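One structure is given below, represented as structure tokens, and several questions about it will come after.
Partial complex: the chains shown occupy the same locations as in the complete assembly.
Labels A and B are assigned to the chains in the order they are written; within every chain, residues are numbered from 1.
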């Protein structure tokens, strides 16, 4: 089990009331968990800034009828193979595919892979979701 | 094939030079493709704002040793089952799991699912990546 440390926080009453009602809306069961999430969010941002190994998802939307496109995406994925852990392919409708790539590596390389995929003609949308390996987060 | 329309754009020379060097860096092979991407990016933002059906990815990082957590996440995923298309689970290291959920539905419901998962004690990070079904994008 993780080693829990307890410490006190001072908050203005009005600020605390606002926070408590936000917690309710966001489904948190207690303040510690919500504060933990705010802290973790800052730390993950920092991981991406300072260049630690990160994890995340690249979301692609494209038309699978364009055969060249599919091949090109496969080529790129192989070029950056060490960054891509696994891949999930969803048939959204007759034309559109949604592809989710689980990625891990140096932030700049992951960004570079995302840029390269986005620039391919026929890719309708490409989004990079910045998450974490969790190693330093607990 | 999609119906291509060609139109003229006027740009100040210096601005065009800046754009061209950005394109090179971002791996675009031509201006039209880069401009298409900028336009699609604005349209996807708008889809999320106006409440059209959207698609995207929810990225979760958590410790699978906490059995209760795994069960809770499964429960939530079943509660929101109609939003989740498929799921990909990656063993990042001995402790950490990276889970990618492909989601589709109304923006507010997707956001709500993401909030609910983030608030679970033990989830170390939860990121929502806003993409598109591609239906109105071409």
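List of remarks:
In the analysis below, a contact is a pair of C-beta atoms (placed from the backbone, for glycine too) under 8 Å apart; a residue touches a chain by one contact, two chains touch by 3 or more.
Because the structure is predicted, anything quoted here is derived from the model rather than measured.
Assembly remark, whole complex in this entry with 2 chains visible in place, copy number of the identical chain is 4.
Here is the rule we go by: only the chains that are shown with their structure count from here on.
Distance between chain centres (mean CA atoms), chain A to chain B: 9 Å. Remark: chain B residues 26-29, 33-34, 37, 40-41, 44, 55-57, 59, 61-63, 85-88, 90, 92-93, 95-96, 98, 100, 102, 104, 115-116, 118-119, 121, 124-125, 127-135, 137-138 touch chain A in the complex.
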